[in-house]
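Moving on to chain A:
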Amino acid sequence: MSPVRKASALLLAAALPLALAGCGGASGGGAAGGGTTVSVFAAASLKAPFTQLAEQFEADNPGTTVTLSFAGSSDLATQISQGAPADVFASADTKNMAKLGDAGLVEGSPRAFATNVLTIVVPPANPASIGSFADLANPGVKTVICAAQVPCGAAAKTLEQGTGTTLQPVSEESSVTDVLGKVVSGEADAGLVYVTDAKAAGDKVREIRFPEAAEAVNTYPIAAVRTSKNKDAAAAFIAAVTGSEGQQVLRGAGFGTP
Partner candidate 1 sequence: MGRPRGNAYSGIPRWVVAVAAVGALLVLLPLAAMVARVNWPQFIPLVTSESSLTALGLSLRTATASTALCVLFGVPLALVLARGDFPGQRLLRAFVLLPLVLPPVVGGLALLYAFGRQGLLGRSLEIAGLQIAFSTTAVVLAQTFVALPFLVVSLEGALRSAGSRYEAVAATLGARPTTVLRRVTLPLVLPGLASGAVLSFARCLGEFGATLTFAGSLQGVTRTLPLEIYLQREADADAAVALSLLLVVVAVVVVGLSYRGPAPAGTGSRPARSAGGQGTA
Partner candidate 2 sequence: MTFTLDAVLAARRFEVSLSLEPGETVAVLGPNGAGKSTLLSVIAGLVRPDSGRAEVDGRVLFELGAGMHTWTAPHRRGTALLAQDPLLFPHLSVLENVAFGPRSAGVPRKEARDRARHWLAEVDAGELAGRRPGELSGGQAQRVAAARALAVDPDVLLLDEPLSALDIHAAPLLRRLLKRVLAGRRAVIVTHDVLDAYMLADRVIVLEEGRITEDGPTRDVLRRPRSRFAAGLAGLNLVPGTVTAGGLRSGDGLDFAGQHDDPLAPGQAGVAAFPPSAVSVFLDEAHGSPRNSFRVTVTDLEPHGDQIRVRAGELSADVTPAASADLGLAPGLEVYFVVKAAAVSIYPA
């Protein structure tokens, strides 16, 4: 194994020097143009509020640029552990943050800055007449949820156990976006997504709130990355997110307060 890796490393170094140089350049971060750059890796569900927060942060801190990278939390965690140049990591679950913490890549202890709960979304006409969480298990209802391997699916599983309802989903997607897409397109009768996703989807879906949702609350942690070269700016951005202004923006997007 290790000879193979050594050989691959050698070949990589020999064949793709330009690509490597490109990566190295980006990880330098910081000093381009005299200003400071903060690279924020954030869970996909944070796209709207974090984009707004980043603009506000840049306005409050002249000379500082925020670059945002949105993806699934586990993707981001994998990228950071592979050496991607992140200064701040905002995860949609504690598990992926813990993964990075175990690898010694988290600076200090992560701070919870938002919560999210599941909600039911149905097509605007609500063809399967869904009114409660238990209705999702009705025969003939095409329900789409996240697979248990991803955070939104784990939350769904918790709800199933808590309510004693067994869902027979027609599909277990790898991301909330895919669940939402199936409902928006009318393929599915109902889907379980985060309230923030339902809010972002606007009137393309109808949201059916259900009280049991409070039994599975997802907590979003944020932390600076140990390998960051802009620790001060990273700390400032985290402060902005956890501060009152940041919390207001997050609540506006449908997130709860931890």
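FYI, a residue touches a chain if its C-beta (ideal position, glycine included) is under 8 Å from a C-beta of that chain, and two chains touch if they have at least 3 such contacts; residues count from 1.
For anyone wondering why these and not others, all candidates are chains of the complex that A comes from, given by their letters.
The structure presented is a predicted model; accordingly, all values stated were derived computationally and were not measured.
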From 1 or 2, the one in contact with chain A within this complex
1
In the complex formed with candidate 1, which residues of chain A make contact?
1, 4-5, 7-8, 11-12, 15, 72, 74, 78, 142, 144, 147, 149-150, 169-174, 178, 181-182, 185-188
